[in-house]
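Note that one protein chain of the assembly has been removed; the remaining protein chains are unaltered in position.
Moving on to chain A:
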Amino acid sequence: MSGGTRGRLPLNEANGGGRFPGFDVVGQSKHWDDVTTSVVLARLGMPPDIRFFSAAEEATASALCDQLLGQRQEPRVPVVNMIDARLAENQTDGWHYEGMAPDRQAWRDSLAGLNQDARQSGHVFAQTPWPGQSAILQAVLDLGSHQWHGMNASRVWSLWTRYACTAFYSHPWAWEEIGFAGPAYPRGYKNPGVDKLEPFEVADAKPDQDPLRRGES
């Protein structure tokens, strides 16, 4: 597949991998405007150095984000560096819940909370084996809006997933995985409509991979 030379993300077929064979987002970059191109291609370059997280927090955040996004092996989207850069620059949405710290502190507090949970099994979170990490996270999710280390669990969950998904799905490799062509200026789309493709788009090779139907089988 042509995207392969650019390091397509590993994703096995059972989890939705290989649905858009040969779809190459970055190969279309000559059709993008300069300002957008520089913003998007920067995400493929060297990730920004970690400035906000301590080394220990970086380890916890890396394990957390790998779990949230199912990134088990290289190449990865450097999600933690992207989150760290936002927090270092305080590039948040500004608001915070009454009774919960602003995003930067909430990140630190919640990473500490994960280590506390992990300690019960004798590890820090980052060194907990994959299934143990998954179980800790599922337990946080299952708390719903109950308290978790003094915070509303669902708000912590939403903080994590918001930052993690924003970083991951801003990356051209992730777009290739979902059939999204990314920037569309100045070219635009000439062929909108049900089951209609642009010449550079690739049809889903497995249109019946409906997550619901697969869940039933």
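The working rule: a residue touches a chain if its C-beta (ideal position, glycine included) is under 8 Å from a C-beta of that chain, and two chains touch if they have at least 3 such contacts; residues count from 1.
What we mean here is this: contacts and distances are computed from a predicted model.
Asker: Of the candidate names "Class III extradiol dioxygenase family protein", "Ferredoxin", "GMC family oxidoreductase" or "ABC3 transporter permease C-terminal domain-containing protein", which one corresponds to the UniProt protein name of the undepicted chain?
Answerer: According to UniProt, the chain not displayed is called "GMC family oxidoreductase".
Asker: Pick from A:70, A:129 or A:150: which residue touches the chain that isn't shown?
Answerer: A:70
Asker: May I ask you to list the residues on chain A that touch the chain which is not drawn?
Answerer: Within chain A, the residues touching the omitted chain are 11, 14-17, 19, 32-33, 35-36, 39-40, 67-70, 91-99, 102, 134, 137, 141, 158, 161-162, 165-170, 174-175, 177-180, 182-198, 201, 203-204, 207-214.
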